[in-house]
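One chain of protein is taken out of this complex; the other chains stay put.
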Amino acid sequence: MSSRVTVLIAVLALALPSHASAQTAADRGAELFIRKGCLGCHGASGRGGVGPVLAHTPLPFDSLLHQLRHPRGIMPPFPAEVVSDDEARAIHDYLRNAPPPPARLRSDVPHGSLAAESCIPCHTRLNPTIVRQFESSAMGRAGMQNPRVNYPQRQIGCANCHGLDHDKIMADRGRVPESMCGACHPAIYQEHVLDAGHSYGPGPGTLGTNWERNIGVPHYRQMPRKVMEMGCDACHAQAGASDDKYWSADQHRYVDTSSLPYRNGCIACHTRHSFSLEEARKPEACHTCHMGPDHPNYEAYESSKHGSIYSARGRSWDWTVPMPQASYETPTCAYCHMLYVDSTGTRHTSHNMTRKIIWGMGVQPAVGQLADITVSPENQAKRNEMIKVCITCHSEDKARGYLESADAHKLAGDALVIEARSILSGLYKDGVIKPSHEQMSAGLLRGPAFSAVELPGAIAQHSPASLYYDVSPIEREYFDMFFFSALKSYKGAFHMSPDYAWWYGYADVLGHLARIRDDAKRLRSERDVRRQTLFMIFTGPLMVLAVIGAVAWVRRRRVARGVGAV
Amino acid sequence: MSSRVTVLIAVLALALPSHASAQTAADRGAELFIRKGCLGCHGASGRGGVGPVLAHTPLPFDSLLHQLRHPRGIMPPFPAEVVSDDEARAIHDYLRNAPPPPARLRSDVPHGSLAAESCIPCHTRLNPTIVRQFESSAMGRAGMQNPRVNYPQRQIGCANCHGLDHDKIMADRGRVPESMCGACHPAIYQEHVLDAGHSYGPGPGTLGTNWERNIGVPHYRQMPRKVMEMGCDACHAQAGASDDKYWSADQHRYVDTSSLPYRNGCIACHTRHSFSLEEARKPEACHTCHMGPDHPNYEAYESSKHGSIYSARGRSWDWTVPMPQASYETPTCAYCHMLYVDSTGTRHTSHNMTRKIIWGMGVQPAVGQLADITVSPENQAKRNEMIKVCITCHSEDKARGYLESADAHKLAGDALVIEARSILSGLYKDGVIKPSHEQMSAGLLRGPAFSAVELPGAIAQHSPASLYYDVSPIEREYFDMFFFSALKSYKGAFHMSPDYAWWYGYADVLGHLARIRDDAKRLRSERDVRRQTLFMIFTGPLMVLAVIGAVAWVRRRRVARGVGAV
Partner (left out) sequence: MSSRVTVLIAVLALALPSHASAQTAADRGAELFIRKGCLGCHGASGRGGVGPVLAHTPLPFDSLLHQLRHPRGIMPPFPAEVVSDDEARAIHDYLRNAPPPPARLRSDVPHGSLAAESCIPCHTRLNPTIVRQFESSAMGRAGMQNPRVNYPQRQIGCANCHGLDHDKIMADRGRVPESMCGACHPAIYQEHVLDAGHSYGPGPGTLGTNWERNIGVPHYRQMPRKVMEMGCDACHAQAGASDDKYWSADQHRYVDTSSLPYRNGCIACHTRHSFSLEEARKPEACHTCHMGPDHPNYEAYESSKHGSIYSARGRSWDWTVPMPQASYETPTCAYCHMLYVDSTGTRHTSHNMTRKIIWGMGVQPAVGQLADITVSPENQAKRNEMIKVCITCHSEDKARGYLESADAHKLAGDALVIEARSILSGLYKDGVIKPSHEQMSAGLLRGPAFSAVELPGAIAQHSPASLYYDVSPIEREYFDMFFFSALKSYKGAFHMSPDYAWWYGYADVLGHLARIRDDAKRLRSERDVRRQTLFMIFTGPLMVLAVIGAVAWVRRRRVARGVGAV
């Protein structure tokens, strides 16, 4: 073996612990625990999550098997074709011997009701940053910093929000629900939480909150919950997610399908324990959630002229001034979405960020709609509210003209999505592809339990939450087109980023459409070739026999007619 | 229907206004207006754009139909196979009843010639930010801030640039052409505008300005103009775009194919009404236009060590000092592209940003060229100008060595593009793919009117502006390779970003090449299988008949020879 081969293997071996060579029975159980998705709810090595800790479990095998086949609670059933009895036994063997979750580094935790003065000294040693942050915050400093707050005490401390029962605080993991913030800030709580003002809403019925959309959609339930905890849940756990209806006061935990230990609300933008207004006022506060392929609001803003001016000059603005009184050189996220200007030119703000939103997530064409929704009176009223903000820096003609061009840009992209959608419908109708072959989601289990095809009109095939799991490439192409490129295109236009509107957006929609058109042709052509080939394979010999038969019959007739006797 | 289904449908219904269920005749016209691309020029719901307002049109149907078939002005013709008479009628019905464009929020606009003192009080109420910005700008402050400017007044006001005729200002939408700026800044105007110094030029003939490249290229004309307004036009409307030759003083509007209400020039970098030098000197000034998949100059710079140092330390530099006297820790965009160092080490700047550019947009291999263009004397002179700037921080050996390695890197990528190009040529030649099947651009109309195949040598197939519309996937793969990956690779190398040079660049070029090689094989193989199958289908029965015929003929001969009579 040459030296360079040795080097490469050694490189690879770096990442490869020594026990990886021969697979033992324990290794098999460990691997199955991962491969079958158990860790989605029960954590790596069974250390727990939305499901209970399984590492070092005293549970007998029969109990585990029964729970697997006929689960209690929110656990989905795992039939034998998904996890066989034998596999279940390997998993059980592994779990019994899996090391228990590691002990806390610090176990000398005080118990019972503590004095309010005892928080700071102890936590200054344990978690110095949060103590320092709180002490420098508007809430932690002496005197009432915010004249709009009506609270009997002139300075608040840890216990005002967390209480004094340290056992409960520990059990709750320090959770402070957003209703606690709402006690002192009722108007904001009303605008932001009760009016679903940090979601696109209020929607019909129980909808309109990001959290409901997250945990309520069938496909989410099948996803590995630990993955959702890292991904979707982190942002969707906004207004409403910490409501009592999801929280069990007895169990000190949330009891829905997410394993998030606690949830955002106010702290998504006003991060603890500084609760900095400067931070919440800056565009960066919106970055973590309002970014990415499906809603690159932040990237589009940042790369727009507006965002470039903010980056170049924003640091010299006075961020301590409330927005209605502030002088910005260029708008921030909050400036456009939270500011209102009345007819006298007086500005005020609202924590309802959706009152000027017309197109929402922009997924109209995905449900088959191709229409200018801006014409309705309520949308014209929303548009006017936005234009009043634009006018603080631009002429009305410029502002209105730009936004109306963005509307047209949006609809021009929608027309292409609709064309792609009808190509897909044709393929479904003609049986060239089956709607979402094999299984619908990236979840654990196959089969119809959560399958979207049971939905009326198979609408969910075209919903954001269903089309990127186990689908044919042309369906994935369509998903990438309508959910990534088309949304980039439209978000780019409305946030004034030419590159998002065009290259990352509309031009990419065109690229996907070209591939979808060609793929559809290829799929039909392949089917034809397959059919022709099969036709030949079956009919070839039949044709030969038919011709032979016909010749024989003709010959026999000629013989019968005395022709062939010569 | 299960509750989770209800939830999903309700989620989808959020984006689906109630009128979307049954399509009325008006809805059909509204949809056709979008789908046929009318809104590209006439705006969503016919509210106008580069084409006139059509909402609530009093135009009789016959006039609309005549304009559709035999248009006046720059409108392209729509033949009956694109929009049928029946469809035209549905669109007409819809437009007649479409609500007229919304009224301005503010209609009490003063008329006639106003006093210069009247601007500020009124606009402070209407558009407070721009007034404040101007008053704090070098132009708006008392005294002549810029000693290089020779102007009779010691402080200028709104009217010096906008004039006093408010009707004209309103009709012009406040447009100030760049020649107005040039009146006080003639040297900059010469360098930047007249010498086409903010484009890659001066080019041959009328070329060399971004704007000409934009509106002059055939494929642009077919694109929906509202999309172009959001995308390409926004950046390409630089030097030259506000020239008199595009502007109609009578109509108070631009009369070319763009619906941009006004155009950049100086304000692209010196944004109104601050005209901040700090902003124009910072890299963020270049961000909005010099970014994205085809020219990620900003992203490459930002992620380079140069850019990282700027991000980490740039805010403590003194940005009020003109660049020749300033002390930067690391170069900015302007530092490399606008600074010149003479033999005594004295620095000066120029608003001609293209005088040191050698490779331009780097699309040489797309037109078939594989050559080291740096060897020419004029390019060696340009290189030396750049090296003199590098030397302010680096040794000459380091600077020259790096740039020459970047040249080699560029050419190594070009060689791969040329290989892919010849694979495509082979497929065209052998008829495996047709150049750009169906239609050439993403524009409105099919057919030869703007088709690029009429171009000599079909060169436009490989031009940036043509290859991403309605093409086969292998052509799109090629487009993504040469226009995105290869340009990222080269821009990454010259802006010192290893990841753009390699992963986003060269490695991605390799990925595209692998797919192109394999796709070409697959296309040829598929064609062969198709041919073989068709051959069998047609020749199978013929072969059978031929054999039968031969047997019969043999038999007959044997009979004739008396063999068969027995």
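In order of appearance the chains are A and B, and numbering begins at 1 in each one.
Everything that follows uses one rule, which is that a contact is a pair of C-beta atoms (placed from the backbone, for glycine too) under 8 Å apart; a residue touches a chain by one contact, two chains touch by 3 or more.
All figures in this text were calculated on a predicted structure; none of them were measured in a lab.
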Candidate in contact with the missing chain, chosen from A:Ile34, A:Ala183, A:Ala381 or A:Val554: A:Ile34
Sole residue of A:Glu87, A:Glu229, A:Asp372 or A:Asp407 that reaches the chain not shown, by the stated touch rule: A:Glu229
Residues from chain A at the interface with the omitted partner, ascending: 1, 4-5, 7-17, 19-20, 27, 30-31, 34-35, 37, 39-40, 43-45, 47, 49, 98-99, 102, 104-106, 125-130, 132-133, 170, 173-174, 224, 226-227, 229-232, 234-235, 259, 261-262, 271, 274, 276, 278-279, 282, 284-285, 287-289, 291-294, 315, 438, 442, 468-473, 476, 480, 526, 529-530, 533-534, 536-537, 540-541, 544-545, 548, 552, 559, 564-565
Residues in chain B touching the chain absent from view: 200-201, 203-208, 212-213, 216-218, 221, 303-305, 307-309, 311-313, 315, 327-329, 345, 360-361, 363-364, 366-376, 380, 383-384, 387-388, 391-398, 400-401, 404-415, 418, 454-456, 459-460, 463, 465, 492-493, 497-499, 501-507, 510-511, 514-515, 517-519, 525-526, 529, 532-533, 535-536, 540, 543-544, 547-548, 551, 566
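By our rule, only the chains that are shown with their structure count from here on.
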Centre-to-centre distance between chain B and chain A (centres being mean Cα positions), rounded to whole Å: 31
